[in-house]
Structure formats: structure tokens, C-alpha cells
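Every protein chain of the complex appears in place save one, which is left out.
Letters A and B name the chains as they come in the text, with residue numbers starting at 1 for each one.
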């Protein structure tokens, strides 16, 4: 049927069919609207009215979710909501009666606009102009975070005055730099992640005067200790070398806190807590860098548990926004299948990244005898605006010292 | 457990970590970590998954007996007899 030409006829038919006359009251159905030719159903997310509420034509009465995103649903009659027939959250076919409104204005019926004809064409243009022109209201700190981390705020529902997005609206939601831009499409996600990595790394290499130092750290004791400790442990109690490395790094940072913090507004701001970001490479490509919080306060077992937790959630995409934003230093770990050394790129505004190479066996001279020794090259990339070589050297040696007594970590 | 069952369980454990891997992608005589591109954390999670599914606890001492797909099948077959 050609909608436009049959417009008038439809309007009359619809009015006859949907309006009931109960005594003197005229009741109209409120139906799931069609927001485009391809739409067959919509999800009722929230009612903004309840039975007994007066409404007038044009009021927003519900939020519905469609392929085009969340849409504010308007009412086309002036009256009082008399019945709510479906409770959120529920998916309903287009045309389903969702609620009823009792008309209050005499002659209201004559002005009734058929639902279909109003909603079909204009909605595309409405949602387009909405996207193009409106920047969501957001507090300064949220706007800064959005800019730094390339968050897309248009999908975030604000809880502040006038619907402004506040800090709390970000935490707890799944917004993060990896899935912020268009979540439903894997290719877009990958693109967005590449973009985020590209911008952070370019910024780092453009702005941060990196310098690099490397120390071969003897890991015999640490590996022996791990072997003894893990001997009888079930896989879920198993401790990986990385846990010791993290703990040792945290302890060395306590001694040399000038590597732990941020370079902001032309000065170094020391971070009170030690949140270590861990580079996790994703199977589909790209990486995430979730932080383990307060590593200095965790036991080795707790650190291991935290590593397990973030690596599982990191790969399944369930990281919390705080974990992706508050690392105070980063660690990149090549693991046993990686390379001997890794010279990391600092993640701004942090001032250092520690790169752990793979453990390798090397001959060493001890008292004139050749012995087998297990060694790892640890590389520190540091921001020379904040850190000097002597400090870096002290830090690496402190790290090495920590790893010689794994039982004390 | 029958060999067939063990293979199903192993694939399930592997796909939990690496969903894109199929049985025919794996050379059963080669190191599984290389075959499936698993790091040490992945391998640990694979062992945890196996423990969940079969109850068999594999400790570090036995790692060299389970490092290929084939060896793992034999190991589990023996342990679940």
C-alpha cells in the first residue's frame, strides 16, 4: 500500500479502530512506533510516565532502544495516561499497544496524527541532526578523560544537572578506550583500538624524551623458589614469574617513588599509590593495559590472582574503566616465547615503563668456573624530563636485589 | 575417560582461551603453546579449565608430560582410568 496516498483514509480507519469510546472518555492506544522502514521491533527500556500522569502532545513518555540507538518516544495526544500494558525491559513488535491515554481536550481527536506517517521519515533526519550538532553536557574532568582516552560520550547517559555526564557515569559502565567507539562491530573496535594505540604512542614519542637502561638480572633464586612453591600446587594456585616481577617492581618503586606518577602541566606529580599497568596482547590483535591496584599492598598470591583476573577479563572485554585509566607505571612482559629485550614506549602521562625480556640461560664465570645461569634483561624506559640515569640505575639494581630473595617478596 | 571424550574436553578447554582454534589446526605432536599461540598465563588457564572439566590436577612437575596435544590425551587417559 502506498502510504502517502492512502494517508487520509488510513488516518480515519485508524482512529475508528484504535479509539474506544467509554462513556464520555475517549481512549487512544499508544503503540510501538516504526522508526524506519526496516524496523520490525523495538525494545521498551524505560517508562517516563505512570498511570494517572497528565501528558500533552509532544511529551517524551518512554525510552526505546532500536538499531539506531536509544530513542525518546513521544506521545501524540493530550490527556491522562490510563493504562501501562508492558513493563520494561521488553522487546515488542512494531504496532504493539504499549499503553493507553484518555483524551482530555475536546476536539483532540480531530488533531490526531497517524503514528506511522509522522514517524517514518523524520526520524532519520532527527537522529542525524542530533548526532551532528549536540555535544553531550559533561563535567570538565569527564571531557578531559574523553579527549585523552578517545571516549565516545554520546552513548553515555548523564546523571548530573541537565543530564550532564559526571565521573560516576563513566565508572562501572563498560566505557573504555577499547570499546568506546562503536561496540557492536568487531572491525570498528579493532580500528578504534589501533587509533587509540596510535595516538597514545605518537604523543609519547613526540613529547617524551625517552632514555633507556638495561640490566641483566640473575633469576636463579627466583626460579628455584617458584619451582619449590609450585611443585604441589594445583594450576589455579600456580604462581608465575610475572607475579614476582610485579611485586619486586612495586617494592623497588616504594624505594624510588620518583618513577611512579605523572608528568602533567610541566611538572612531575608523584602518585601516592602504586597501580601497575600490564600490557596484555589480545589474540585478535591490539592490546589493553589494565592496572593492578596497590601492588605494594598485595601478597605474591594475591598479585597472581590479580594477574589471572585481569588477563581473563582483559581478553573477554570486561575491564572496568578505572583499571584502564589509573595506572601509575606500566610493565610489558615478553614471556618465555618473546624476545631477549623489550624497550617500551612510555604511556603518557606516566614517566616510565619496565620491559621484561625472556629468561635465557647463559654461561657465567663464578670464581673462575663456568656455571649455568638464568638471566633476564630488564629494560627501563624513562622520561628524562623527570628521571635521570643515576636514578634509573638505582631502581634497576633495587629491582634485582628484590628478586634475589623471592621468599621475602 | 574414552579418548574421544578426552579430545572433546581438550578442545573445549583450548577454545575457552583461543576460540578461533579448531582441532585440524593443531599438530598433535608439536608443543601446544606454539600450535595455539598460548602464553604462560593462557597455558595456566588451559590447565585450570582441564581441572574443572575432568578433576585432574596437573602440577608443574608434569608439564613435560602434557606439552603436546597427544601427550595430554595419553596423560588424561591414564589419570582418569
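Keep in mind that, in the parts below, a residue touches a chain if its C-beta (ideal position, glycine included) is under 8 Å from a C-beta of that chain, and two chains touch if they have at least 3 such contacts.
Methods note: contacts and distances are computed from a predicted model.
Colleague: Which of "Mg-protoporphyrin IX chelatase", "Biotin-dependent carboxyltransferase", "2-oxoisovalerate dehydrogenase subunit beta" or "Peptide/nickel transport system ATP-binding protein" is the UniProt protein name of the chain not shown?
Modeller: "2-oxoisovalerate dehydrogenase subunit beta"
Colleague: Quick one: which shown chains sit in contact with the chain that's not drawn?
Modeller: When the full complex is considered, the omitted chain touches A.
Colleague: Which residue from A:52, A:140, A:285 or A:363 sits in contact with the chain not drawn here?
Modeller: A:140
Colleague: Check each of A:160, A:220 or A:338 against the chain that is not shown and name the one that touches it.
Modeller: A:160
Colleague: Identify the residues of chain A touching the omitted chain, counting contacts across the whole complex.
Modeller: Residues in contact with the chain left out: 139-144, 159-161, 164, 166-168, 269.
Everything below uses one rule, namely that only the chains that are shown with their structure count from here on.
Colleague: Rounded to a whole Å, what is the gap between the Cα centroids of chain A and chain B?
Modeller: Chain A and chain B have C-alpha centres separated by 32 Å.
Colleague: Over in the complex, which chain A residues touch chain B? Could you list them?
Modeller: Its residues touching chain B are 227, 230-236, 238, 240-242, 283, 307-308, 311-312, 315, 335-337.
Colleague: Touching residues of chain B toward chain A in the complex: what are they?
Modeller: Residues of chain B touching chain A: 17-18, 20, 33-34, 37, 39-41, 44-45, 47-48, 50-51, 57-61.
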